[in-house]
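Please find one structure pasted underneath; my questions will follow.
One protein chain is absent from this view; the other protein chains keep their places.
Should a chain be cited, it is by its letter among A and B, assigned in written order, with residues numbered from 1 in that chain.
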Amino acid sequence: MSETNQNQAHLIQVDKLVFGYGERLIFNNIDMVIPRGKISVIMGPSGCGKSTMLKFFGGSLRPQAGKVRFDGISVPDLKREQLFQLRKRMGMMFQSNALLTDISVFENVAFPLREHTDMSDSLIHQLVLIKLEMVGLRGARDLMPAELSGGMARRVALARAIALDPDLVMYDEPFTGLDPISMGVAIKLIKKLNDALGITSVVVTHDVKEGASIADYIYLLGDGTVVGHGAPEQMLSSSNDQVHQFMNGLPDGPVAFHYPARAIRDDLLGDQQ
Amino acid sequence: MNWIADLGAKTLQYVAGLGRAGRFFAALTGACLIALSRFSLVVKQLYSVGVLTLLIILVSGLFVGMVLGLQGYYTLVSFGAESSLGLVVALSLTRELGPVLSALLFAGRAGSALTAEIGLMKATQQLDAMEMMATDPLPIVIAPRFLAGFIALPLLTAIFTSIGVIGGYLIGVQQLGLDSGVYWAAMQEGVDFYDDIINGVIKSLVFGLVVTFIAVYQGYFATPTSEGVSRATTRTVVNASLSVLGLDYVLTALMFGEI
Partner (left out) sequence: MQQKRGIDLIVGLFVLGGIAALVFLALRVGNLSTASVDNAYRLYAEFDNIGGLKLKAPVTLAGVNIGRVTDVKIEKAFYTAVVEMSIDSKYDNLPEDTSAAILTAGLLGSQYVGLEPGAEESYLADGDKIEITQSSLVLENLISTFITSGAGQGAAAQSGSESSGDDF
């Protein structure tokens, strides 16, 4: 019973997730819940596996141990067909935008609709224009992806991610490589879409300021575990050293400035002997 | 003793690679059936794989035919057998030079482009994005390119061979004064439709299959970085060219070995 109750509140549940490549463990016993209808932000230093976490949500990676549930469905146990069914309920915005380069903006947004629905051309046309209008790019529908600026391409990717009206939208580093104006637009859009469409959003980012400004809830990853989690205000004022260092961008702390090495004295003098 | 272990590891790796290629080929064959029902995707690829390779095929074919005409004439004339020039040009082209050179040019022009294109789509996460949009990229991205290559190469080979024969005609007849009737008659006398022309077409079908498969395979399994894609592109050209030359020997031995 309690599990169904939890499912009402949480769209995604991760239990004791363990994963690694070869010897290197990327996730060691991670627990995480993504609340429905909220914006959850997963933060952490580069290379901590933030983006990898999204691959577990989407089912493209299978954990070595532990569970990943989407709306009560165990994602790693699904067959390819079932997984594809589930993925129709998810939208994803990739760090590189991943727009299909050989078709126009319009066709990019129309792509999931054409693939997965039997809608008539005129209906698809209207839907695509509505989605493009939401991101303010209705006028750019005939451009090719190569003709778009970085910020515009990201907005198209966003329109495509929400084309099928998914339950979950995942954003992989949505703020990276954007100029300040585009960044502001992206922040506003993510917030607006989340509220207007009632979707659940997961944002993976290492930009503390932007992440904290849109987050309802923050997970901070590091060294393969959850270092801290909580509402943005809690995180910013956390007394935990690691959380404090990351949230305030301090150069040295529990995450050391120096890559592990022998003592500098030995290194410098050792060669002369 | 280390090199023995290395050799074993390399062998295992190679066999595993073959297995992966086999699985990929099986999946690709299935995907081709789906792609055939969306033929407009194949047409689009026929444009970039076939039409864009046409110019290089035309130019090379013409020059190869002209060189054959020139070399053949001066060799044959010393035996007083220059009347066989048409036969020499046509047989060299239909049996060997047409299929092989077209396939090599195709590997360099279209094969490398296919690998680079697919590799870049992978590097820019376009294939991942399709997967996340619950769409299998195999029938949409890979299979149309594979089919297009398979269809395009025999056509390009036929064009290469024809233009080569015409190149030989230009040199032999227009330039060196051989009789036009003799040129064509010697050709028709000695070139057999089934033995020479159809076998040439069969060769080009096999080459088209192999070159395009290597190209899409290398692209699909490229390391998704700029370095990985450039390496994969190189591998496509090298592997495809070697495969074409090796297979050409095998096919020639099978087809013409008895005579």
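Here is the rule we use: a residue touches a chain if its C-beta (ideal position, glycine included) is under 8 Å from a C-beta of that chain, and two chains touch if they have at least 3 such contacts.
Quantities reported herein were computed from a predicted structural model and do not represent experimental measurements.
Contacts of the undrawn chain with the visible chains, over the full complex, involve B. Touch with the chain omitted from the figure is made, among B:Ala35, B:Val88, B:Met132 or B:Val201, by B:Val201.
Note on the undisplayed chain: of the listed residues B:Met66, B:Val100, B:Leu114 or B:Ile159, the one touching it is B:Ile159. Listed for chain B, the residues touching the missing chain in the whole complex are 40, 43-44, 46-47, 50-51, 54, 90, 94, 151-152, 154-156, 158-159, 161-163, 165, 184, 187-189, 191-194, 196-197, 201, 259.
The definition used in the following text is that only the chains that are shown with their structure count from here on.
Per-chain CA centroids place chain A at a distance of 43 Å from chain B. Listed in rising order, the residues of chain A touching chain B in the complex are 58, 60, 83-85, 87-88, 90, 92, 94-101, 111-112, 115-116, 160. Interface residues of chain B facing chain A in the complex, by the touch rule stated above, are 121, 124-126, 128-136.
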